[in-house]
Each structure stands twice: as structure tokens, then as C-alpha cells.
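Each chain you see keeps its place in the complex, though not every chain is here.
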Amino acid sequence: MKKKNKKLIDKKGLRMDGRKPDELRSVKLEVGILPNADGSAYIEMGKNKILAAVYGPKEMHPKHLARSDRMVLRCRYHMAPFSVQERKSPAPSRREVEISKVIRDSLVPAIFVENYPRTGIDLFIEVLQADGGTRCAGITAAALAIAEAGIPMRDLVVACAAGKVDETIVLDLMDTEDKVGSADVPVALMPNLNAITLLQMDGILNPDEFEEALNLALKGCKKIYEMQREALKTKYVNLKEVEEQ
Amino acid sequence: MTGSIAKIKQKQMEQLLSKGKRLDDRGLTDYREITLEQGIIERAEGSARVFLGKTEILVGIKIATGKPFPDTPDAGVLTVNCELVPLASPDFEPGPPGEKAIEIARVVDRGIRESKAIDVKKLCIKAGKNVFVVFVDVYVLNHDGNLIDASALAAVAALLNTKMPNYEIEDDTVKITQGYTPLTLKSRPITVTIAKINDKLVVDPQLKEEQVMDSRISIAINDEGSICAIQKGGAGYFTTQQIKEATKLAKEKAEEIRKKMGW
């Protein structure tokens, strides 16, 4: 349900948190922060705080889930009970099941799954605090975790949403904009292949508005991609420094 | 289907597609035959059965009274559930809905909810206390591909066929009275699914096409021709250009179906 009472864009064209329509929230990315995981990353995007970790490649267990022609990616997107306003039961909701599926579908195209038959990797995304756009932020972090695990990738994957609030197409909706606004379009992109691997929409947009939102989301993706590269670089520079000591 | 047979099948299909042909002689943008029956479950407040080729979906609507959600005290409740009934396919197993069934239910739900087809305020009996709950149960009876479009169509058809119980409020308790009033829909969203196979876009994939497709996109179109829900699925990708093509195609096919349905 979308309500229309609140004023989401002020007279100066700025949003509730002072952003311009095409402005991202502040993003913080860290790679390799969970010692036990084979790969891991942490993202803050506005007030979103999300961890992603990868275990594998490894033998599939149970075995009947293995595939003779490719690696299997299992994905669990999950919200901590304290990540949202009303405490969420830790049992996976239908929403979490669906998001786990679309995130998996958004990442598989970037992995050379056909090169590692019979193996599997487990991806876990934990939302510690949610503020709108968690699936996109989760994908952005997950791609870094997969890269850190040393799993060969065609390209990184980066995700960002655009949408419509108060008749304006805006980038990277925060929680209130998502709930009260009139449309939300999350998009995931393999930036060098120009391939869209996640696309969903909620709300109502005419075809022109949709195209505008899609293009804005893609722009957002490309900006975040630069930060992803930076985060990976930082990680490996640090690593090199550690090794050189 | 084992990997090697699948590869041969895929090759055949790709050769056909490169000539603009499909396994069942349809054109790339043709739907299979659509048959719709409404009201076949008299016990339910609404019902509809859709055949999309050999895909068969039955939707039943049940109306109950219940409490509103705390954050929307003056709104009724819409609940969409999908069961991949095990008699519909050797691949379906008994048990609670898995991710495939949940995705279908949520995509159908989104099409109805976001198009504002149902005026949930009208389902409110007494704000904060009693509201109507509309249960949309999607029952897949035979699976031959494109369950999303068939389910979405059957759900809207069943809602169009739904009668709401009359009621009175007496001393703060709701009393269901004789007779019914039809549920009116403010929109009739139509969902169109387009699969990408070997870089070609094909409308309404049948099961064999789904088994080899790269990915699919499902787009719900409302009465005004606007988009009210999108879901990309499958372990592949689309280019920006393909997305544009797909949205255009979806709008055309939705209008075509709308005309056929008389909506």
C-alpha cells in the first residue's frame, strides 16, 4: 500500500534526507571481514547495514543437489530480528524466500558455474539493519564476497534501485520513500557486460517513466561499481602490505 | 532431462528460433490458446479456471472476516497463496510452498496490489476491528510452462467473479446477512512473460522452452497501459535494449488479451 500524505520532496527539490533526486546515499564497503568465511563483505548504504559471506566452492551436501554440468549457488537472504521497526521472527518469511531467489538469479550469470561441475557455494546475506534497498545493497556486498573467495567471475555485479516519489524519478530509495512513494525499481548490473541480472518493479509507472527510472538505476549502479573496485583494491593493497611485512 | 539430451533439444530449439519458429509452430510473440471459465467452484465466493495451452490453473477466492494489520487499521487484507499441486507435474512434491510457488504467489499478488485492482478501504468493516480478508488460492493443476501469466489471469478472472457477503453491525459485532454484493475491481492487470532463448525474445514460453531459456521477464500491465509490476527470473541476463523491447511487447500482448477477455 502506498500512501500519499507525506511530502517526500521539498520546494527546493530535495528529499527528506537532503539528497537531490539523482543522488546516492553514502556507501561504505569493506571486503574480507569475517575470518571463518571463504569470502565476505560488509556494506553500509544509508542506514542499511548488511553482511555477506561465501563458503565454498565445496562438495555439495546433500549430494543429490549437485549438478553434473555446473556449480550450484545457494543463497540465503535473511533479516536479523532487530533489523526492522517491529521485531521480525527469525524464521524465513515468504518475502525472504523470494528475495533469496532473485538475488541468486542476479549473481549466477557472473560466475563461471560451468567450469566447476558437482561443486557448490553457499552465500549468506544478513541484514543487520534495514533502511530500504536491502536486496540491492546485499547483491553489491555479495559480489565482493564471491570475488574475495577467489571464485572466477565474468564481471562484478552491482545493484541499485530507482523509483518515483511525489511525481519525481529518484535514485536509491530509502525506507520511507520505498513505503510511501509510488514505484520502486531495483536493478542489478554486470557493468562491463552491460547485462541486467535483476529487475523488479513495484508500483505504477508509464513506459516513459519506467525507462527513465531504469536508466537512473543503471547510472547509480555504475557509480557504486567504482566503489566496489576501490574496496577490492584496498583489500588487496592491505593484503600485500601484510604479506610484505 | 539429463544434460546431454537437454543440449540436443536446446540446439533444435535454437535452430527453429533462428528461423523465427517454435516447437509448436507458434510465432515468437504468439500466446498459446487461452480458455477461461468462471464460477466453476460454487462453494467459493469466486473462482476461475484458465487453460494456457496445456497449462491449467484453478483459482478459488474465499472471503473471511478478520482483524486488520496494525499499521493499516482501515484496510482489508489480500492474501495470495500458490500451491504447485503434485498431480500437476512429476517435478512437484507435496509439502509447504517452496521458492517457486512463493515467487508465483508474490508476483500475482504484486500485480493485483500495485495496480490497486482491489480497493482495500472498501474491505474495511470497522476500522481497527473487523475487515474482510480476501484469500486468493492459486491451484496449479497441470504444468506446461508460463505458470505466472496463467495464474495472474485466473486470479483476476476469479476476483471479477467474486461476490462479497452482506453484513450488518449490531452492538459492535459483525453479522453476516443474506445475499451478496459483487466485488468491483478498479483495474484488471494482465501479466505477460517473455523468455530469452539464444538471444531471442519469445512470448509465453511453454515448459520445454523454460527448460532451456536463459532468463525470463514478467511484466504486469494495468488498464491504462502502465506497468504495475516486473519480475525478472532465471539465471541469465537482459540487455537494456532487450528490456525496452520486452516492455513494448508486454504492452501489446496485454492489450490483445484484454480485448480477447472483454475486460
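Every chain is named by a letter (A and B) in the order it is written, and numbering of its residues begins at 1.
Definition applied: contacts are C-beta pairs under 8 Å (C-beta built on N, C-alpha and C of every residue); 3 or more make two chains touch, one makes a residue touch a chain.
Note that the structure is predicted; figures quoted are calculated from it, not measured.
Whole-complex chain count, expressed with the shown labels: A x3, B x3.
The rule is short, and it goes like this: only the chains that are shown with their structure count from here on.
Taking each chain's centre as the average of its CA atoms, chain A and chain B sit 27 Å apart. Listed in rising order, the residues of chain A touching chain B in the complex are 1, 68-69, 94-95, 97-98, 100-102, 104-105, 108-109, 185, 190, 193-207, 210-211, 214-215, 218.
Interface residues of chain B, counted against chain A in their complex, comprise 3, 72, 75, 97, 99, 102-103, 105-106, 110, 113-116, 120, 215, 217, 222, 224-240, 243-244, 247-248, 251.
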